[in-house]
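With one protein chain held back, the other chains of the complex are shown just where they sit.
And then chain A:
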(Lines give C-alpha, C1' and ligand atoms only; values in the text may rest on other atoms or scores of the structure.)
Protein backbone atom coordinates (compact mmCIF):
# COMPACT_ATOMS: atom_id res chain seq x y z
CA UNK A 1 0.00 0.00 0.00
CA UNK A 2 1.64 3.26 -1.02
CA UNK A 3 0.99 6.60 0.62
CA UNK A 4 -1.55 7.77 -1.95
CA UNK A 5 -3.62 4.68 -1.46
CA UNK A 6 -3.29 5.17 2.27
CA UNK A 7 -4.65 8.67 2.03
CA UNK A 8 -7.38 7.65 -0.37
CA UNK A 9 -8.55 4.97 2.03
CA UNK A 10 -8.55 7.44 4.88
CA UNK A 11 -10.45 9.94 2.71
CA UNK A 12 -12.97 7.29 1.76
CA UNK A 13 -13.37 6.64 5.45
CA UNK A 14 -14.17 10.31 5.87
CA UNK A 15 -16.98 10.11 3.31
CA UNK A 16 -19.57 8.56 5.60
CA UNK A 17 -18.47 10.74 8.48
CA UNK A 18 -19.62 13.79 6.54
CA UNK A 19 -22.43 12.21 4.53
CA UNK A 20 -24.26 10.47 7.34
CA UNK A 21 -25.16 13.64 9.26
CA UNK A 22 -25.83 15.55 6.03
CA UNK A 23 -28.36 12.96 4.98
CA UNK A 24 -29.54 12.10 8.45
CA UNK A 25 -30.28 15.65 9.51
CA UNK A 26 -30.48 17.51 6.21
CA UNK A 27 -32.86 15.11 4.51
CA UNK A 28 -34.28 12.79 7.11
CA UNK A 29 -34.47 15.38 9.88
CA UNK A 30 -33.24 12.95 12.51
CA UNK A 31 -32.23 15.80 14.79
CA UNK A 32 -32.80 13.95 18.01
CA UNK A 33 -30.87 10.92 16.83
CA UNK A 34 -27.84 12.93 15.74
CA UNK A 35 -28.12 15.58 18.40
CA UNK A 36 -28.68 13.35 21.40
CA UNK A 37 -28.43 9.62 20.82
CA UNK A 38 -25.24 9.62 18.79
CA UNK A 39 -23.37 11.90 21.20
CA UNK A 40 -24.39 9.85 24.22
CA UNK A 41 -23.48 6.63 22.44
CA UNK A 42 -20.11 8.04 21.40
CA UNK A 43 -19.39 9.23 24.89
CA UNK A 44 -20.29 5.81 26.24
CA UNK A 45 -18.00 4.12 23.74
CA UNK A 46 -15.23 6.50 24.66
CA UNK A 47 -15.55 6.06 28.40
CA UNK A 48 -16.16 2.33 28.40
CA UNK A 49 -13.64 1.75 25.63
CA UNK A 50 -10.88 3.68 27.32
CA UNK A 51 -11.56 2.06 30.68
CA UNK A 52 -11.47 -1.32 29.00
CA UNK A 53 -8.22 -0.40 27.26
CA UNK A 54 -6.53 0.72 30.42
CA UNK A 55 -7.80 -2.27 32.37
CA UNK A 56 -6.65 -4.56 29.61
CA UNK A 57 -3.16 -3.07 29.71
CA UNK A 58 -3.12 -3.18 33.47
CA UNK A 59 -4.03 -6.85 33.45
CA UNK A 60 -0.62 -7.60 32.02
CA UNK A 61 1.94 -7.22 34.79
CA UNK A 62 5.25 -5.38 34.64
CA UNK A 63 7.63 -8.24 35.33
CA UNK A 64 10.82 -6.23 35.10
CA UNK A 65 11.89 -2.76 36.07
CA UNK A 66 13.04 -1.42 32.74
CA UNK A 67 13.12 2.39 32.77
CA UNK A 68 15.00 3.99 29.91
CA UNK A 69 17.58 5.94 31.85
CA UNK A 70 18.17 9.18 30.01
CA UNK A 71 20.50 10.83 32.48
CA UNK A 72 23.00 10.21 35.26
CA UNK A 73 21.83 7.66 37.84
CA UNK A 74 21.72 8.23 41.57
CA UNK A 75 25.27 7.54 42.62
CA UNK A 76 27.81 8.91 45.08
CA UNK A 77 26.99 12.20 46.79
CA UNK A 78 29.81 13.80 44.84
CA UNK A 79 28.30 12.88 41.48
CA UNK A 80 25.45 15.04 40.30
CA UNK A 81 22.54 12.86 39.30
CA UNK A 82 19.62 13.66 37.03
CA UNK A 83 16.52 13.05 39.13
CA UNK A 84 14.07 13.66 36.27
CA UNK A 85 15.48 11.68 33.36
CA UNK A 86 16.77 9.00 35.69
CA UNK A 87 14.42 9.05 38.66
CA UNK A 88 15.51 7.39 41.88
CA UNK A 89 12.09 7.49 43.53
CA UNK A 90 8.40 8.18 42.97
CA UNK A 91 8.86 11.95 43.14
CA UNK A 92 11.31 11.71 40.29
CA UNK A 93 8.95 9.50 38.33
CA UNK A 94 6.10 11.95 38.83
CA UNK A 95 8.31 14.79 37.67
CA UNK A 96 9.44 12.77 34.65
CA UNK A 97 5.85 11.92 33.74
CA UNK A 98 4.69 15.52 34.17
CA UNK A 99 7.40 16.74 31.84
CA UNK A 100 6.65 13.93 29.42
CA UNK A 101 2.90 14.52 29.34
CA UNK A 102 2.84 18.29 29.55
CA UNK A 103 5.94 19.25 27.60
CA UNK A 104 6.69 16.17 25.44
CA UNK A 105 10.20 16.12 26.86
CA UNK A 106 11.37 13.06 24.92
CA UNK A 107 10.14 14.42 21.62
CA UNK A 108 12.01 17.63 22.38
CA UNK A 109 15.24 15.66 21.98
CA UNK A 110 14.36 15.00 18.37
CA UNK A 111 17.04 15.79 15.81
CA UNK A 112 17.25 15.31 12.09
CA UNK A 113 19.82 13.11 10.42
CA UNK A 114 21.97 14.89 7.85
CA UNK A 115 23.96 12.38 5.88
CA UNK A 116 26.51 13.51 3.36
CA UNK A 117 28.93 11.36 1.49
CA UNK A 118 32.02 13.50 0.95
CA UNK A 119 35.36 12.78 -0.60
CA UNK A 120 36.90 12.15 2.80
CA UNK A 121 34.14 9.75 3.71
CA UNK A 122 30.67 10.05 5.12
CA UNK A 123 29.75 12.99 7.33
CA UNK A 124 26.89 12.50 9.71
CA UNK A 125 25.23 15.38 11.50
CA UNK A 126 22.25 15.54 13.79
CA UNK A 127 20.54 18.80 12.99
CA UNK A 128 18.23 20.98 15.02
CA UNK A 129 14.65 19.88 14.44
CA UNK A 130 12.05 21.14 16.83
CA UNK A 131 9.19 21.48 14.35
CA UNK A 132 7.67 18.11 15.12
CA UNK A 133 7.79 18.87 18.81
CA UNK A 134 6.41 22.35 18.27
CA UNK A 135 3.60 21.21 16.02
CA UNK A 136 2.69 18.36 18.36
CA UNK A 137 2.63 20.72 21.30
CA UNK A 138 0.67 23.38 19.41
CA UNK A 139 -1.83 20.81 18.24
CA UNK A 140 -2.45 19.20 21.62
CA UNK A 141 -2.67 22.45 23.57
CA UNK A 142 -4.85 24.17 20.99
CA UNK A 143 -7.16 21.20 21.05
CA UNK A 144 -7.29 21.36 24.83
CA UNK A 145 -8.03 25.08 24.89
CA UNK A 146 -10.68 24.75 22.19
CA UNK A 147 -12.25 21.88 24.10
CA UNK A 148 -12.33 23.95 27.28
CA UNK A 149 -13.69 26.98 25.44
CA UNK A 150 -16.62 24.83 24.36
CA UNK A 151 -17.82 24.78 27.93
CA UNK A 152 -19.37 28.12 26.99
CA UNK A 153 -22.04 26.01 25.30
CA UNK A 154 -22.40 23.42 28.01
CA UNK A 155 -22.82 25.65 31.01
CA UNK A 156 -24.99 28.55 31.96
CA UNK A 157 -23.75 30.88 33.26
CA UNK A 158 -20.46 30.53 31.40
CA UNK A 159 -17.79 29.57 33.93
CA UNK A 160 -15.06 32.06 34.73
CA UNK A 161 -12.17 29.99 33.42
CA UNK A 162 -13.85 29.87 30.01
CA UNK A 163 -14.16 33.63 29.91
CA UNK A 164 -10.51 34.03 30.83
CA UNK A 165 -9.46 31.48 28.22
CA UNK A 166 -11.52 33.24 25.58
CA UNK A 167 -9.97 36.53 26.47
CA UNK A 168 -6.43 35.19 26.30
CA UNK A 169 -7.12 33.16 23.22
CA UNK A 170 -8.84 36.05 21.48
CA UNK A 171 -6.31 38.78 22.20
CA UNK A 172 -5.45 38.85 18.52
CA UNK A 173 -8.80 40.44 17.86
CA UNK A 174 -7.50 43.81 18.96
CA UNK A 175 -4.20 43.61 17.21
CA UNK A 176 -5.38 42.14 13.97
CA UNK A 177 -8.76 43.62 13.39
CA UNK A 178 -8.91 47.01 15.07
CA UNK A 179 -11.89 47.92 12.96
CA UNK A 180 -14.41 45.21 13.42
CA UNK A 181 -15.85 46.44 10.16
CA UNK A 182 -16.43 43.12 8.48
CA UNK A 183 -18.39 41.98 11.43
CA UNK A 184 -16.11 39.03 11.91
CA UNK A 185 -15.97 37.82 15.46
CA UNK A 186 -12.63 37.74 17.23
CA UNK A 187 -10.11 35.36 15.80
CA UNK A 188 -9.05 32.70 18.23
CA UNK A 189 -5.35 32.01 18.23
CA UNK A 190 -5.95 28.33 18.98
CA UNK A 191 -8.24 27.92 15.98
CA UNK A 192 -5.45 29.01 13.71
CA UNK A 193 -2.79 27.11 15.60
CA UNK A 194 -4.78 23.92 15.51
CA UNK A 195 -5.32 24.09 11.79
CA UNK A 196 -1.73 25.10 11.13
CA UNK A 197 -0.32 22.37 13.33
CA UNK A 198 -2.59 19.75 11.78
CA UNK A 199 -1.65 20.87 8.31
CA UNK A 200 2.01 20.67 9.21
CA UNK A 201 1.59 17.21 10.71
CA UNK A 202 -0.19 16.07 7.58
CA UNK A 203 2.32 17.65 5.21
CA UNK A 204 5.32 16.20 7.01
CA UNK A 205 3.68 12.80 6.79
CA UNK A 206 3.59 13.20 3.03
CA UNK A 207 6.79 15.16 2.58
CA UNK A 208 9.32 13.36 4.78
CA UNK A 209 10.20 10.13 2.95
CA UNK A 210 10.61 7.99 6.06
CA UNK A 211 7.40 9.16 7.65
CA UNK A 212 5.55 8.75 4.36
CA UNK A 213 6.75 5.17 4.17
CA UNK A 214 5.54 4.21 7.64
CA UNK A 215 2.19 6.01 7.44
CA UNK A 216 -0.96 3.92 7.45
CA UNK A 217 -4.54 4.93 6.63
CA UNK A 218 -4.93 4.97 10.41
CA UNK A 219 -2.49 7.85 10.50
CA UNK A 220 -4.21 9.97 7.88
CA UNK A 221 -7.72 9.28 9.06
CA UNK A 222 -7.54 11.05 12.45
CA UNK A 223 -5.80 14.00 10.80
CA UNK A 224 -8.56 14.26 8.21
CA UNK A 225 -11.16 13.82 10.90
CA UNK A 226 -9.81 16.55 13.16
CA UNK A 227 -9.22 18.83 10.18
CA UNK A 228 -12.88 18.40 9.26
CA UNK A 229 -13.90 18.94 12.85
CA UNK A 230 -11.88 22.15 12.93
CA UNK A 231 -13.03 23.32 9.53
CA UNK A 232 -16.71 22.90 10.33
CA UNK A 233 -16.16 24.67 13.63
CA UNK A 234 -14.41 27.58 11.98
CA UNK A 235 -17.01 27.75 9.21
CA UNK A 236 -19.75 27.99 11.80
CA UNK A 237 -17.99 30.72 13.62
CA UNK A 238 -17.04 32.89 10.67
CA UNK A 239 -19.11 32.06 7.64
CA UNK A 240 -22.10 29.80 8.03
CA UNK A 241 -23.85 31.03 11.10
CA UNK A 242 -25.99 28.61 13.06
CA UNK A 243 -28.51 29.35 15.73
CA UNK A 244 -26.22 29.60 18.74
CA UNK A 245 -29.06 29.80 21.23
CA UNK A 246 -30.44 26.54 19.96
CA UNK A 247 -26.99 24.95 20.01
CA UNK A 248 -26.57 25.98 23.60
CA UNK A 249 -29.97 24.59 24.46
CA UNK A 250 -28.96 21.27 22.96
CA UNK A 251 -25.55 21.26 24.62
CA UNK A 252 -26.88 22.13 28.05
CA UNK A 253 -29.54 19.48 27.59
CA UNK A 254 -26.88 16.91 26.92
CA UNK A 255 -24.75 18.11 29.79
CA UNK A 256 -27.60 18.09 32.33
CA UNK A 257 -29.12 14.84 31.07
CA UNK A 258 -32.31 16.59 29.99
CA UNK A 259 -31.70 16.15 26.29
CA UNK A 260 -33.60 18.21 23.76
CA UNK A 261 -33.07 18.62 20.04
CA UNK A 262 -34.23 22.09 19.07
CA UNK A 263 -35.10 22.58 15.43
CA UNK A 264 -33.34 24.86 12.99
CA UNK A 265 -29.73 24.69 14.16
CA UNK A 266 -28.25 24.19 10.71
CA UNK A 267 -26.92 20.96 9.35
CA UNK A 268 -23.25 21.99 9.49
CA UNK A 269 -23.46 21.89 13.24
CA UNK A 270 -24.48 18.26 13.02
CA UNK A 271 -21.54 17.49 10.79
CA UNK A 272 -19.29 19.13 13.36
CA UNK A 273 -20.89 17.18 16.18
CA UNK A 274 -20.79 13.92 14.28
CA UNK A 275 -17.08 14.33 13.58
CA UNK A 276 -16.52 14.79 17.26
CA UNK A 277 -18.60 11.70 18.03
CA UNK A 278 -16.65 9.63 15.54
CA UNK A 279 -13.40 10.97 16.94
CA UNK A 280 -14.10 10.09 20.54
CA UNK A 281 -15.51 6.68 19.71
CA UNK A 282 -12.45 6.05 17.53
CA UNK A 283 -10.13 6.75 20.44
CA UNK A 284 -10.12 3.39 22.21
CA UNK A 285 -9.68 1.43 19.00
CA UNK A 286 -6.83 3.37 17.54
CA UNK A 287 -3.44 4.88 18.13
CA UNK A 288 -5.22 7.78 19.80
CA UNK A 289 -5.30 5.64 22.92
CA UNK A 290 -1.74 6.84 23.47
CA UNK A 291 -3.50 9.51 25.50
CA UNK A 292 -3.95 6.95 28.28
CA UNK A 293 -1.14 4.59 27.34
CA UNK A 294 1.64 7.06 28.01
CA UNK A 295 0.87 6.90 31.71
CA UNK A 296 1.47 3.16 31.74
CA UNK A 297 4.71 3.10 29.78
CA UNK A 298 7.20 1.03 31.81
CA UNK A 299 10.24 2.72 30.31
CA UNK A 300 9.02 6.04 31.67
CA UNK A 301 6.95 5.45 34.78
CA UNK A 302 9.39 3.38 36.83
CA UNK A 303 12.14 4.59 39.10
CA UNK A 304 15.64 3.36 38.42
CA UNK A 305 15.99 1.49 41.68
CA UNK A 306 16.49 -2.05 40.50
CA UNK A 307 19.82 -2.54 42.24
CA UNK A 308 18.50 -1.10 45.48
CA UNK A 309 15.04 -2.62 45.81
CA UNK A 310 14.06 -6.01 44.47
CA UNK A 311 11.38 -5.69 41.82
CA UNK A 312 9.04 -8.65 42.09
CA UNK A 313 7.82 -10.45 39.01
CA UNK A 314 4.42 -11.94 39.83
CA UNK A 315 4.95 -14.86 37.47
CA UNK A 316 8.57 -15.52 38.31
CA UNK A 317 9.19 -19.25 38.25
CA UNK A 318 12.17 -21.39 39.17
CA UNK A 319 14.40 -22.50 36.31
CA UNK A 320 16.81 -25.36 36.02
CA UNK A 321 20.37 -24.28 35.64
CA UNK A 322 23.64 -26.09 35.27
CA UNK A 323 24.79 -26.48 38.87
CA UNK A 324 28.29 -26.19 40.20
CA UNK A 325 28.07 -29.85 41.16
CA UNK A 326 27.38 -30.87 37.59
CA UNK A 327 30.17 -28.62 36.43
CA UNK A 328 32.70 -30.03 38.84
CA UNK A 329 31.64 -33.56 37.99
CA UNK A 330 32.54 -32.94 34.40
CA UNK A 331 35.82 -31.16 34.98
CA UNK A 332 37.00 -32.49 38.37
CA UNK A 333 40.05 -34.29 37.07
CA UNK A 334 41.27 -31.28 35.11
CA UNK A 335 40.55 -28.98 38.01
CA UNK A 336 42.56 -31.05 40.43
CA UNK A 337 45.40 -31.30 37.96
CA UNK A 338 45.40 -27.52 37.51
CA UNK A 339 45.44 -27.01 41.25
CA UNK A 340 41.95 -25.55 41.43
CA UNK A 341 40.01 -26.20 44.63
CA UNK A 342 37.27 -28.84 44.35
CA UNK A 343 34.38 -29.88 46.56
CA UNK A 344 34.94 -33.61 46.20
CA UNK A 345 38.12 -35.62 45.69
CA UNK A 346 38.57 -38.05 42.83
CA UNK A 347 38.04 -41.06 45.09
CA UNK A 348 34.69 -39.95 46.43
CA UNK A 349 31.45 -41.50 45.32
CA UNK A 350 30.61 -40.96 41.68
CA UNK A 351 28.39 -37.92 41.88
CA UNK A 352 24.88 -37.66 40.57
CA UNK A 353 24.37 -37.17 36.88
CA UNK A 354 24.48 -33.64 35.69
CA UNK A 355 21.13 -31.97 35.87
CA UNK A 356 21.00 -31.22 32.21
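The definition used in the following text is that a contact is a pair of C-beta atoms (placed from the backbone, for glycine too) under 8 Å apart; a residue touches a chain by one contact, two chains touch by 3 or more; residues count from 1.
Keep in mind that, in the parts below, contacts and distances are computed from a predicted model.
Colleague: The hidden chain: which UniProt name fits, "Leu/Ile/Val-binding protein", "Sugar ABC transporter permease", "Hdr-like menaquinol oxidoreductase iron-sulfur subunit 2" or "Acyl-CoA dehydrogenase"?
Modeller: UniProt protein name of the non-displayed chain: "Hdr-like menaquinol oxidoreductase iron-sulfur subunit 2".
Colleague: Which one, A:45, A:62 or A:260, makes contact with the chain that was left out?
Modeller: Here the residue in touch with the unshown chain is A:62.
Colleague: Using the document's contact rule, name the residues of chain A that touch the chain not shown here.
Modeller: Output for chain A: 1-6, 9, 53, 56-66, 68-76, 78-82, 85-86, 100, 104, 106-107, 109-113, 115, 117, 121-124, 126, 132, 136, 208-219, 285-287, 289-290, 293-294, 296-300, 304-313, 315-316, 319-324, 327-328, 330-331, 334-335, 337-341, 356.
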